[in-house]
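The complex is shown incomplete by one protein chain, all other protein chains being positioned as in the whole.
Each chain carries a letter (A and B) given by its place in the written order, and its residues are counted from 1.
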Amino acid sequence: MGLASGLSLKDNLALKAYRRAPISRGPFISQKEIRKMSARLVSEYDIRGGRDELPIGLLSGGNLQRSIIAREISENPDVLLAASPTRGLDLAATDSVRRLLADAAEDGLGILLISEDLDEIRALADRIVVMFEGEIVGEIDPDEFDLEIIGLMMAGAGRS
Amino acid sequence: MSTALDAPKARLHLEARERASLTVRIVVPIVSILIASIFTSIAMVIDGHSPIDAFVEIYHSAFGGKNPLVRTLLLSTPLIFTALAAAVAFRMKIWNIGGDGQLMMGAVAASGIAIFLSGAPFWILIPVILIAGSLGGLLWAGVAAVLKVFFKTDEVITTLMLTFIASHYMEYLIFGSFSYWRDPESSTYATGKAIPEVAELPRFWGRLHIGFLIAVGAGLLVWWALKSSRWGYETRVIGDSPTAGRYAGMSVSKNIIIVLCVSGALAGLAGAVEVVGINHALQPTALQTGVGFTGIIAASIARMHPLMLIPVAVFLSGLVSSGTSLQQMGIPIDIVLLLQGLVLLFVAAGEFFLHYRVRYAPRGEVA
Partner (left out) sequence: MNDTVLILSLATTIAAGTPMLLAALGEILAERSGVMNLGIEGMMLIAAASGFWITSETESLALGMLTGIVAGTLLAAIHAVLAVSLRVNQIISGLALVIIGTGLSGFLGDAATPKLTGRPPGARFTSLLPEALTDLPVVGPLVFDHDIIVYLSWIFVAATSYFLFRTRPGLAVWAVGDDPATADSAGIPVIAFRYGFTLLGGALAGLAGAYLSIHLIGTWQDSLTSGLGWIAFSLVIFSGWRPWRAMLAAYVFGGLTTLGFTFQILGFGVPTDFLAMLPFVLTIVVLAIISSRPEAARRFGAPAALGKSFARESR
């Protein structure tokens, strides 16, 4: 999951940034900088429930996902890989995660969304590609979203 | 048919606790120590001794006055080192139980260098000896590290085996051969060759030598490094989730080797300090006290916290140092061992209650 469930929220948020300034100073890391970054991400991404020394594993699923998204997006990657990002989350959490992804996409982040949740795909995708048994079997324009056709493709109907 | 969906059949069932409150975290270890003391007292009563007298005597001969304190702190010095060694490794879930062996090889290296460099001045000898000791322990732990990283061999077994190998090797050097380490004039009872007299750790309070200060300093250094260095952070992450560590680009293998080397170096330093501070020669019997295992216990009781383990180590050493006076009261010294073991047992058992609450629910009712 990319999270160390026994470590605190701020330690987890620093997972990718710890090697660089301003957190890293030579062989040392600055706890102050970690706290600063953590506070910023918590407010930007509305991560709730994390108290300083508490293990992150105690957070709810939605907050966990928002933490991961916060961490990944703040790295300014070129592409973000999101695999089943809202699986197991409640409605509110699902909603907030989808919004975060949509906003990031609008800001120019390329997102590869992998999901079996067709509602999610319809809501978020600019391009839809269907795979079956490891092969790409078709591409759909979101404006022509047809549940039945996609369903058939997912079951292998589009395979040549 | 999932049993998880059934109503709890037991009357008592467990509930995972979010995080134990501060009260619970303090009360549980204290209760554990109390229970351990009660059981030990029972043993004493059965044997016809007065527990009250015994505990009072323990306090007096361990902490009551300058001489007792000096003795206790002297005893605690190697224990602090080995506890640190255990804490560093265990935090990353590297189960280095070979602290004794690393200590012994540290002592071998330290005494060897000391003998080799006889004639050198004190201010060269001491640092060189201490470094040699650390290196000895480091390399010995390094064997286990290499075996784990390149041969995927479990470190619990390898470090344990290496300890016994080191123990026998040490005995070989002194009792089984006329090696460089052996005093050539000791034919009836073999002893180690004395290291140069100038190679002695300065004492600053009665018989207490600076080795104790070095130990405490090491504790502070380890604590600070774990908190504020990149290495400390990586250790924390890998210890909790190697997958997360790899995802962050950390090299788990490199960290395994580093952690084992640091751990071994600390234990080796313990050996060197004993050689230079107390024994002034390679004395196998003095080094086979199992302080490596005791270190693991001290670290456990202190929950692997580098600073907390210092008072725990002093406490445990106090128990041991009161052993001789207890003997004079007619109480076998093993009572102390028993108390130590029981404290560990109940503290470890008590940990459970920090993570789980026990609830009583009448049968059939889903709590």
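In this text, contacts are C-beta pairs under 8 Å (C-beta built on N, C-alpha and C of every residue); 3 or more make two chains touch, one makes a residue touch a chain.
Please read all numbers here as calculations on a predicted model, not as lab measurements.
Peer 1: Touch partners of the unshown chain, restricted to the chains that are shown, please.
Peer 2: For the complete complex, the undisplayed chain touches B.
Peer 1: Using the document's definition of touch, tell me which of B:H168, B:R207 or B:K254 contacts the absent chain.
Peer 2: Result: among the candidates, B:H168 touches the missing chain.
Peer 1: Kindly note down the residues of chain B that lie in touch with the hidden chain.
Peer 2: 3-4, 16, 43, 47, 95, 97, 147, 150-154, 156-158, 160-162, 164-165, 168-169, 171-172, 175-177, 293-294, 296-297, 300, 332-342, 344-345, 348-349, 351-352
In this section, only the chains that are shown with their structure count from here on.
Peer 1: Using mean C-alpha positions as chain centres, tell me how far chain A is from chain B in Å, no decimals.
Peer 2: 43
Peer 1: Quick one: in the complex, what on chain A touches chain B?
Peer 2: Answer in residue numbers: 1-7, 11-12, 14-16, 18-19, 24, 27-31, 54-55, 58.
Peer 1: Help me check something: in the complex, which residues belonging to chain B touch chain A?
Peer 2: Contact set of chain B toward chain A: 18-19, 227-233, 236-237, 240-241, 243-245, 247-249.
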